[in-house]
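One protein chain is absent from this view; the other protein chains keep their places.
Let's look at chain A:
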Amino acid sequence: MDFNRIKEKLNILADAAKYDVSCSSSGSNRTNKNNGLGNTGNGICHSYTEDGRCVSLLKILLTNHCIFDCAYCVTRKSNDIQRAAFKIQEVVDLTINFYRRNYIEGLFLSSGIFKSADHTMERLIAVAKKLREEENFNGYIHLKSIPGASDELMYEAGLYADRLSVNIEIPTISGLKLLAPDKNHADFIKPMLKVKNEIIRYKEEKKIIKHTAKYAPAGQSTQMIVGATGESDKDIMYSATHFYKNYNMKRVYYSGYVPISMDSRLPSLGTEVPMLRENRLYQTDWLLRFYGFSVNEILDADNPNLDMDIDPKLMWALRNLNFFPVDINKADKHMLARIPGVGMGSVNKILNGRKFRKLDWDHLKKMGVALNRAKFFIICNSTDWERRDLDAARIRSMILQNSKSKFKNQYTNQLSLFN
C-alpha cells in the first residue's frame, strides 16, 4: 500500500466531506457475527475535532469529481480545487485498520456525482458490500443516497448500510432553484421515499419472519444548510417537521453555512458561521422530539425567528405565562417538561423523588435544575417563591442579567470600544 498517496487522497477527500455534519453512530442493532469484527451500539464519539464536533465515523468522499455545480458546495464542478478518487479496496482497508485500532465506529461514505447518479450509487454500495461480505465487518456504515438513484439500488444499499441519508441542503424549493439550478427537488425525494417504504416493509415482514434481512436499521437522516439563502427559522423548522412526519426521519441536521466561495447569491467570504442560530435550531428540534412541543407553538407567522438571546423553551414560556407557575409537586410530566431550565433528566428525578416527600428548592438544586431560569415559573414546598406579578419583558431581562451565557460574545451586536 502506498501510504503517501493514500494520505494525499485522505486529506482531500476528508476535507471535502467534513461539511456533512451527521456523525451519529447510534440506533443500529448489528451484533458481531461468527467472531467477526465489530458491532454497533449506542454510538461512541472516539474523538472531537478542535471545532468541538464529534468524530465517530471515518467520514470521506469516494471522489470529489462532480458533474453538478451547486453554489453552496465545495466540490462543485466550477470550483478550482484538487480532485481525487479512492479505489474501493483503499476505502475498505482504511476503514478496517482504523476500526481495529478503536479510532472509529464505522464508515460514513459520500461522494461527488461522477457520470450518473446510478453509477455513483453502485460504487458506494460496492464498498459497503465488500466490507460486510468479505471482511465480516459488523460496524456502522452510513451511506449517502445519491439524488436520483434508482429504486433497485436504494434497496440494495439498505441491505448493507445501517443508515442512509440524502441532504436536502436548501430548505426552500425556491432557494434550491437559485443555488443548484441543475438539481431537481424531486430527485432528492425519490430515494428518500423508497428508503422510507422499504423500512416500513422490513418492519412488517420482520414480525412474521424473524430472519428477514436487515434494512437500514438506523433509519435515514437529512441535513439543511442554515443561513445561505435568507430563509427564516420558521421555514427551516417547518420543513424539518415535514421530513420527520412524512419520511420517518431519524434525524434532521442543521448546518450553519460556512462561506466557501465568492458568489453573489451567497453570504460573502469571511461572514461568520451562524453557530448560535444553529444551536437554537437544535434546541428547537429537541423540544419537538423529546419535550412534547409542536412546531407551531414555538414558531408561527408572528414569530418567524427564534430569539438568539434566550433558549426556545424560555421564549415559549414567556409568551405563555398563563400556564405558570407550575407546582413541582403536582404537575404532570408533560407540564414539567415545559418549565424553562428543567431538562428531561430532571423531570425524571422530580417524578421519582416526589413520591417520597414534597420537594423544595434545595432538592431541585441538587437534582440539577437550572433555578436561575426555573424559579420564575415554579412553586414548590417552600413559602419562598416569586410573588411579584412580573411581565415577560421583566423576567427576560432579569434572567439575562443574572446569567452568563457562553454565547454572550456572539450576540452582543454592539461594537466594543477597545478591541
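Here is the rule we go by: a residue touches a chain if its C-beta (ideal position, glycine included) is under 8 Å from a C-beta of that chain, and two chains touch if they have at least 3 such contacts; residues count from 1.
Note that contacts and distances are computed from a predicted model.
Visitor: Leaving aside the chains you can see, what is the UniProt protein name of the one that's missing? Options: "XdhC family protein", "Probable DNA metabolism protein", "Rod shape-determining protein MreD" or "Cobalt transporter subunit CbtB".
Guide: Looking only at the record, the undisplayed chain corresponds to "Probable DNA metabolism protein".
Visitor: From the list A:Asp51, A:Asp80, A:Asp182 or A:Asp389, which touches the chain that is not on show?
Guide: A:Asp51
Visitor: Check each of A:Lys18, A:His185, A:Lys206 or A:Arg289 against the chain that is not shown and name the one that touches it.
Guide: Touching the chain that is not displayed is residue A:Lys18.
Visitor: Give me the chain A residues in contact with the hidden chain, please.
Guide: Residues in contact with the chain left out: 3, 6-7, 10-11, 14-15, 17-19, 31-32, 35-39, 41, 44-55, 58-59, 94, 97-98, 100-103, 136, 256, 258-259, 272-273, 275, 349-350, 352-357, 359, 363, 366-367, 406.
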